[in-house]
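One protein chain is absent from this view; the other protein chains keep their places.
Let's turn to chain A:
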Amino acid sequence: MENRDFFYRRLHSLLGVVPIGIFLVQHLIVNHFAVYGPESFNKAAHFMESLPFRYALELFVIFLPILFHAVLGVYIVFVAKNNVRRYGFFRNWMFYLQRITGIITLIFIVWHVWQTRVQIGLGNVELDYSLMEDILASPVMFWFYVLGVVSTTFHFANGLWSFLVSWGIVVSPRSQKIATYATLLVFLAVTYIGIRALFAFV
């Protein structure tokens, strides 16, 4: 195919928002049921677990898009020569943090999927409130999850900003500034939802 690199980079940007970003928000909102008690969480988790076409949904909405986004993302991290010390501009810091949080998020997701989805698939554990309660009972794990969630939501919100630029939706400096504030609000809102759910398990 012609212009493969262009296509892959644009696909990378798109997949980060649709479906991965949408899945992330959905995932954290479902987690938030834990705030209303174990039963409420179990009911929501069971509903998600028993969605029709579950394996197809997991494969095409979650695993494959994240796999592509991660592989190309690691390459993008590798080809950058970060220079925030010399050029300490706000956007350059965001550029740098986007790459750092991308790597942290990848490590976190691999661990998290191994600990939950893979173990459930192997039949070692069951998907319910107590699974997360046990995991988060360890303070190390709890703070690792806090770091993972904040890193993921930052990567999502800042990635949403670059999505808007990379797709030519926000062009002028003013619109890009407004998008910065809008995605900051997205970051705060999604982080609140994610962190509050984590605290509900301890």
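Everything below uses one rule, namely that a residue touches a chain if its C-beta (ideal position, glycine included) is under 8 Å from a C-beta of that chain, and two chains touch if they have at least 3 such contacts; residues count from 1.
Note that contacts and distances are computed from a predicted model.
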Protein name, per the UniProt record, of whichever chain is missing from view ("Dipeptide transporter membrane component of ABC superfamily", "Cytochrome c oxidase subunit 4", "Phosphate transport system permease protein" or "succinate dehydrogenase"): "succinate dehydrogenase"
From A:3, A:50 or A:124, residue that would touch the chain that is not displayed: A:3
Of A:167, A:181 or A:199, the residue in touch with the unshown chain: A:167
Chain A residues touching the omitted chain (full complex): 2-3, 5-7, 9-10, 76, 78-83, 86-87, 89, 91-92, 94-96, 161-162, 165-173, 176
